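These notes concern the structure reproduced below.
A single protein chain has been omitted; all remaining protein chains appear in their positions.
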Amino acid sequence: MSSLLLILLSSVLVSYFALAGLRGLQPFFSEDPFDSALGLAVVTALNLAVLAPLSWLLDRFVLQPLHLEYLAALLLIALILSLALFSQRLLRRHGRWLPGPGFALLMSSQSALLGVALLTRLRSATFGQSCMLGLGAGASFAALLLAFWSLQSRLHSANVPAPFRQAPISLVSLGIMALAVMGFSGLIPE
Amino acid sequence: MTAPAMHGGLRLAGNKKRSTQSALRIAAAPSQVVLPLDQHAGTAATPLVQVGERVLRGQPIAQPQGEISAWLHASIAGHVSAIELRPTPHRQQPAPCIVIDSDGSEESAAHEPVDVDRLDAVALCEHIAAGGMVGLGGAVFPTAPKLLLGRQADEVHLILNGAECEPWISCDDMLMRERAADILRGASILCRALSAARCSLVIEDDKPEAILAMQAAQSAAHPNIHVPNIDVRVVPTIYPAGGENQLVTTVTGLEVPSGGLPSDIGAICHNVGTAAAVARWIDHGEPLIRRIVTVTGSGVAEASNIEVVLGTSIADVIAQCGGYSGRVARLLMGGSMMGRALASDALPVVKASNCLVVALPTDLQPRGTEMPCIRCGNCSEACPAMLLPQQLHWFARAQDLPALDLHGLLDCIECGCCDHVCPSQIPLTQQFRDAKPALTAHRSAQAAATLARTRFEARDARLARLESERQAKLAERRKSVG
Amino acid sequence: MPWAQEALERPCTLVALDKIRFILWGRAQHDGQLTSMSPQFPTAAAPHVIAPNSVRRVMGLVLCTLVPAIVMHVIFFGAGILVQLLLGIATALAAEAFALRLRHRPLGAFLSDGSAIITGVLIAMCLPPLAPWWLIASGSAFAILLAKHLYGGIGMNPFNPAMVGYAVLLVSFPVQLTQWLPPPLADLQILRPSFSDSLYTIFMGHLPAHLTWDAITSPTPLNSLRTSLAMGHTMQEAQSGPLFGVLGGRGWEWINLALLIGGIWLLALRIIRWHIPVAMLAAMAIPAAILHVLDPGSYAGPLFHLTSGASMLGAFFIATDPVSAATSNRGKLIYGAGIGAITFVIRTWGGYPDGVAFAVLLMNAAVPLIDRYTIPRIYGHAR
Partner (left out) sequence: MLVALLVMAAATLLLATALTLSRDRTQRNDKHGNDIIENRYQDKALIEQINQLLPQTQCRRCTFAGCKPYATALARGEADINQCPPGGDHTAWRLAQLLGKAPKPVDRQFGIVRATPLVAWIDEPACIGCTKCILACPVDAIVGASKFMHTVITSECTGCELCVAPCPVDCIVMRLPDEVHLPRTGSTVHAS
């Protein structure tokens, strides 16, 4: 449980730096940075919720009958990429958030990281469990990302000593969050 | 008689005993008065007199300019010796003032008493305006525009404010004790001007004498004064129960909408002092040229309430109350929560001067060193506007205007409760006062941009339509020719 | 002249330079004497009277309300806690002074505000009384330097410093943190180290020669419960041991009751509000009660949860730390309930015997988000 959460936290860190730091590669066009973070959280959570049952179905009904389990990671990545691109198209047409130049890149790397982390757990799960796993991972990611984002924006007006502003203090905060997440170790046998 | 509880607020030491021990005094007429042209809320009045001109007591010397403004009258008879910028107690910057030197005569301008029953309500409002009436509770909003605004509501509830919640101030208490009949008469006139359906008088429960006096006056009222059925409400002594919005909520149970006025929900608040002044103007033809001022604080020899001619210098008023006794730590106009610290006593008494506190160091609790906010939440518990001052403080530090707007900075009534309870001794009220103009400017810039945008787009559409119509006409002609 | 400057700076415009405000009546009055009047009385912004309250007073009262619990601690677990308290306070103050020096802040005002002392005290109260000196020293130094001063000192830290310090110790030195003494009861045949033995142990880092850890320590009730449940015992069997009292663990139940009294005292002093403790304790007790009713054999009852471990310390003294807690009343309820629920989950199914520290840190991280979504209705705004 805590190792999964730690992986989620690491991808929160990646998202945070993509949202806050990378010029020209931002995932959304939005003037309110919290709105971008919200968009990323919601879209990633939805993607994961779709991805987990889809890859379970793929695994159970295509790969296992054909004894092609070794292709699982590769197919997962193809699936993730196409999901990311589909969601980009959907958002462009109807979305509340406008995907920016970095959207597809971030979304696919994000989902790949999380999807591979889920993959081993999906093998031993039932279909219902795989849905729950996807939903749970997505929701935890969204909650962690939004919490981390709000935490960081609250620090804008804190008297953080100059050498620790921006990235260093983000890493410290993330470290403390990781410490807190350690409390969940042993909750679900790994 | 039970009132719905106000959110937050503080139980403060009233410090009102000392000034209410002696009867109301009348100050001697001064030899010179300084009358600021902008001593009411809204636009400053325009002078009607020239330097050197002789004016009579009660003669109008400046007329209102714009919608929200008020008349100004000479408070003594004499010669206009100057019209110039002078320091005033109610503004940071020097304000234009008319200075009148007394010639010793008691000559008054003739203002005929008016028969209220023969005037219709709007004419009555206009007549009240001509008396230079403004709210005497301290906010000095011109009375007549407020009455006209109130008339737009369907059913008007007149609320007379005798709560006087701020520490030290006791001028309304004294007025209710000594001139209850005037207040009732004024209330009946205001009710008529407003066509009010109901009238309530709110008094805090730390003024039992005033409550008794008002109730006695009501039962002993002269039959030919149409005293409306005033419902006297006794409310617990919690600062700021006398704030306009808090008062309306206490009486009606409704909240004044954000950015709106009490008249939006059919309530009109007037101070008891205003009611008494209106009665004197209507029945005796005396415009607003004097007011009761509470002179108190440990630094004055004889604390008392004293009726002062407007424009008298504060030094003169304090001298008539026995002068200073001790080293003055602060001279306040108003109470200790919202009052203004004056740098000098060479300033005139204005319509807003309800109280002068001559504070010795023992009267003040000095602010300690400011510590960072620990978000203890005392402030949000005390805030009568239900704000989160700790969050506002954080966003004001970060100069985050959208967040300040979201957290309701403009709903802050600057009552000072958050400052009072803050363990970190942060000057929150001052910080909010400083941040408000930036937010207002931000808001109005946004409104202006929206307006300009719609007009630009309308114009663009119109030009495009004209162009296409022109093209269509040309094409038609081409067709008919060819 | 500033306005002439403006005219020059605007290449494409015509500027009206009306200085008309001052010449309305034909006479410009720019009397310098009037504007720059030397003040006769000192002035200040309203309000002029503020309540005699200070951060120091608040922190001092919190320390006072901890005294009953410390007394109980001494009664049941010996005087080791006093040494730990002194060590905790000393290192916290030293770390605070060091950080303030580095950041060029005034030492006096910030050292005497009492917040560093509270951090040291809270960590000391979480540690076993015989824990070696470097444990508490590193814990409180870590708390002050990393969790407090990296974020800008008092008032700025999003995480509760004491819990950061404690969680670091818990993750890094799990063994040392389980070496608790048993309560001094006649039916427990366990040696009690004397005060000098305690001092020796704390400062040397190991026991004096005549004592062994096995002879003097016993697991905490929460710990013993989880081990015996893991061994397949039922709740009744697990709780029949000598460690367990009427409500929770012997000794522990008294400390928790003393903390409850301290907490009610804090409530009466209006230093904390009821929302966080009530929400936290309810979120812990309600699921415990439901599961206990459904399956009394494998789940401990709500009273056991409330009187064990750091429940009361967490509810009244740690979660209520205003700097790192949620702001609005609704937010406080959510925040408290989150801590209670996570603590319950970790205690019941997780790998650590107690989860208050982790729960507090997780909810600390969520506070800005909670605050964002729980802004209370403002006067005059639609419901």
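The chains carry the letters A, B and C, assigned in the order they are written, with residues numbered from 1 in each.
The criterion applied here is as follows: contacts are C-beta pairs under 8 Å (C-beta built on N, C-alpha and C of every residue); 3 or more make two chains touch, one makes a residue touch a chain.
Just so it is clear, the structure is predicted and the values come from calculations on it, not from any experiment.
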Full-complex contact with the absent chain, from A:6, A:46 or A:75: A:75
Contact partner of the left-out chain, one of B:91, B:284 or B:459: B:459
Touch criterion as defined above, residue of A:26, A:111 or A:130 at the omitted chain: A:26
Where the unshown chain meets chain B, residue by residue: 445, 448-453, 455-460
Hidden partner interface residues of chain A, rising order: 22-26, 29-31, 33, 62-63, 66, 68, 71, 74-75, 78-79, 81-83, 85-86, 88-89, 92-93, 98, 100-102, 104
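Please note the rule applied: only the chains that are shown with their structure count from here on.
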By mean Cα position, the chain sitting nearest the middle: C
Chain pair, A-C or A-B, that carries the greater number of C-beta contacts: A-C
Chain whose Cα centroid lies at the greatest distance from that of chain A: B
Cα-centroid distance, chain B relative to chain C, in whole angstrom: 45
Euclidean distance of C-alpha centroids - chain A vs chain B, Å: 57
Contacts with 2+ other chains: residues of chain A: 154, 159
Chain C: positions in contact with at least two other chains: 152-153, 156, 371
Touching residues (chain side chain A, partner chain C) in the complex: 34, 143, 146-148, 150-151, 153-155, 158-161, 164, 169, 172-173, 176-177, 179-187
Of all residues in chain B, those that touch chain A in their complex: 372, 394-395, 397-398, 400
Of all residues in chain C, those that touch chain A in their complex: 102-103, 146-147, 149-153, 156, 158-159, 164, 167-168, 171, 342, 345-346, 349-352, 355, 357-359, 361-362, 364-369, 371-372
